[in-house]
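The complex is shown incomplete by one protein chain, all other protein chains being positioned as in the whole.
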Amino acid sequence: MRIRQGGWFIILLVILFSSLGLGPSGFSQAPAPTGAPAQLKVGIVTFLSGAAAAPFGVPSRNAAELLIEQLNAGSVPKPYDRPGIGGVPLRAVYVDEAGGAERQVAELRRLVLEEKVDFVIGYISSADCLAVAPVAEELKVLTVLFDCGTNRIFEERAYRYVFRTSAHQVIDSIGLARYLLKVRPQVRTVAGLNQNYAWGQDSWNTFREALLKLKPDVKVVSEQFPKLFAGEFSTEISALLAARPEFIHSSFWGGDLEGFTIQMMPRRLHRRSLIAFTPGEPMLPRLGRDVPPGIIVGARGPHGPFAPNTPLNQWFVRAYRDRYGIRPVYASYHMAQALLGVKAAFEKAMASREGQWPTIDQVIAAFEYLEFETPSGPIRMAIGKGHQAVEPVAYGVTGPYDPQQKEVRLTNVMTFPAECVNPPEGVKSEDWIRQGFPGARCP
Amino acid sequence: MLDTVVVIGTDGLIYAAWLFLIALGLSLIYGVLRVLNIAHGSFYALGAYGAASLIGLYGRQDLWLYGIYLMLPLAALAVGGTVGPLVERGVLRWMYAREPVYQLLATYALFLIFEDLVKLIWGVDPIYAYAPYTLLGEVSIGAITYPAYSLLLIGTAVVVGVLVGVFIRRSRTGRVVVAMIEDPEMSTALGVDVPRMSVLAFTLGTVLAALGGAMTAPMIAVMPGIGAEVIVLAFAVVVIGGLGSLEGAAIGALLIGLLRAATVHLIPVLELFVIYLVMALVLILRPRGLWGRLEIRRL
Partner (left out) sequence: MNSRGILVGGLSFVGLGVMGFVLPQWTVFLLSLALARGLAALSVALLMRAGLVSFGQSLFFATGAYGAAFLIRLFGVREAVVLLVGAVVASMALAALAGLWIARYREIFFAMLSLAFTMILYGWLLKAYWITGGTDGMRIPPPTVLGVAWPIDRLRTVLYLVTLGCTGLALGLTHLFLEAPLGYAVRAVRDNEIRLEYLGSSVGQVVYWTYVLAAGLAGLGGVLMALNVGHVDPQLAYWTTAGEFVFITLLGGTESVLAPFLGAVLFEFFRTYALKYAPYTWQMALGGMMLLLVLFMPRGLWTLRHLRFRKAVS
């Protein structure tokens, strides 16, 4: 057995490869901030390849590029007009969120230990968020989850270094249940069409529990769970046509959403049943005039067409459209919330120290329970011990095509405030629903 | 009750037609060349992208409305006719003498390369080409409305099956192909021009895969990653039906199509399992597939 040569060979190779990993900074640890650093390096992790790239990953990356460039130039409207973060320019390192949770854990370590980023913004996939959060905690790096939907993150554990600046999927589900009861108070039969993985399963379960709590006599006539990225849904459409539900809940996104819409239109499923797509908003600018009327669409919060008409939002939409030729979708808004949240936290911490550069602990203290302005409106880090944001949620029904905006207009828009659709501090979502939403303040 | 049976039957047929178109090429290539072609998914995707591009191009001209359907086989032929010979002569030719696992890995490598190639050519954003899908209108079967395009799908599957069957049974080239499937050594001994047959067989398989993609393009958002999903499906159909057999692909497709339709309508929770369970069962009980020709060694 030629173990001898083999052994040396392996050792040599390992040394060779690790030398690739050694940057000019060698083995040293990141220095503790004493004065302001020359630049702030941020690691941005989002899907640059795969099915989630087109509806979420690329729009969020675009928003990050735009905002970082504008922030460094000081061109963002008040209160974010100070260049960079606290006067320090930002530089982004982009990482593809592809490869699964195990790969992302390795990538986070590389970002922190090799690229030496100062903080991380990222993660669309719930699996990645759940895997990465404990690692961020271990590495003691400020990590802002910007998009993933699972409510498990702060309901199962408390974190110090991890924040999430957007609300979780519970707002979509509870909000939709309430919206449905407003537009169809006598609804009797519902069905679910969700992708067969955690996002689809969680979305459906939360919606069903919430609806049955608010109106117990509703009957579920069909629960479809096609494989993720199945692409071909003729059988599911037949099953839904046959079951004749009055309402169909769906958390479909991306290619599945658009493929399903294309396939169901000639079969008029949307005329037989009222369909709702909770994360349906990104399809509006893409399918344009081909979006069928009479469909309920959500944007996972006050984003896109539901965003408030503030100067900040107007600036954001205009700047994004000028640069990328298309308006920002909800993933772009989520990214904006994350970047501006970090900036607000840093600058608040500096303000309370007379402009001195804050330590990470001071930033964390400032970030907890922070309230800050974004193109989506005010964001409050209200639950999860001040680490999890709450947002209102809005739904609307697709109407006639608007040739100026190049997408269909939304009618019958209703917004449900954050206190109506988010569980209060310290209460788990499923408990809150089961108990009948104690403390909710709804219109 | 009758309504449910009719719906399940129709849905099963539609899905089976789709599966058949996807899987036939894979079965053929394995039968003739003994290569399990993982890049099959890439040919499917290329066919879909090609069709989407051609449909977009055609739609912009002011031509005969229904001529748009000619874009589908045209895309299949264009894609299959160029990529097929390229891959076979360029890569696979060197691998026939090697062990099967190397051929498999070579096709897997090709699949990875094509995934990114597609992104480089067409970009990351989805492409929509659903004019052919909506143009034919709807038809009512039982109490349910179906798009007439689904009937076109079934028709195409039947026509393709018949054409390939006739080619294999009646034409001289086809019979040589069958001979290569049944007994490769004897075929060579009898003087079959193996390289030429190989290119032919592989290109036929590629064209069929691309046709599957082209027929699917009007129904979906054509985007990166669509190739990966069909590989396992095609694989399952072929395993269940029997490698290298036309009838097997049809039987396998029908079986899975009907079973899946029944599951979706009656017990949706099982949908994910059904296909792998059936595959495992067939492999255990009748490894050469329900209609397969190939011998297995089993001890």
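A and B label the chains in the order they appear, each numbered from 1.
Convention: a contact is a pair of C-beta atoms (placed from the backbone, for glycine too) under 8 Å apart; a residue touches a chain by one contact, two chains touch by 3 or more.
Values in this document were obtained by computation on a predicted structure and should not be read as measured data.
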| item | value |
| --- | --- |
| Option touching the unshown chain, where A:Ala127, A:Met414 or A:Ala440 are the choices | A:Ala127 |
| Selected residue (touches chain absent from view) among B:Ile8, B:Leu36, B:Leu72 or B:Ala201 | B:Leu36 |
| Contact partner of the left-out chain, one of A:Gly100, A:Gly294, A:Pro400 or A:Pro438 | A:Gly100 |
| Options B:Gly67, B:Pro100, B:Gly137 or B:Gly155, residue touching the unrepresented chain | B:Pro100 |
| Residues of chain B (touch criterion as defined above) contacting the omitted chain | 36, 91, 94-95, 98, 100-102, 104-106, 108-113, 115-117, 119-120, 232, 235, 239, 243, 269, 272-273, 276-277, 279-280, 283-284, 287, 296-299 |
| In chain A, positions touching the absent partner | 1-11, 13-15, 17-18, 20-22, 27, 48-49, 94-96, 98-103, 105-107, 109-110, 112-114, 126-127, 130-131, 134-135, 138, 150, 152, 196-199, 201 |
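Following the convention adopted for this analysis, only the chains that are shown with their structure count from here on.
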| item | value |
| --- | --- |
| Residues of chain A defined as touching chain B within the complex | 49-51, 53-54, 58, 196, 222-227, 229-232, 234-236, 238-239, 241-242, 254-255, 258-259, 262-263, 265-268, 286-287, 290 |
| Chain B - residues contacting chain A, complex | 3-4, 7, 10-11, 14-15, 18, 119, 124-126, 128, 130, 133-134, 137-138, 143-147, 149-150, 216, 219-221, 223-226, 228-229, 260-261, 264-265, 268-269, 271-272 |
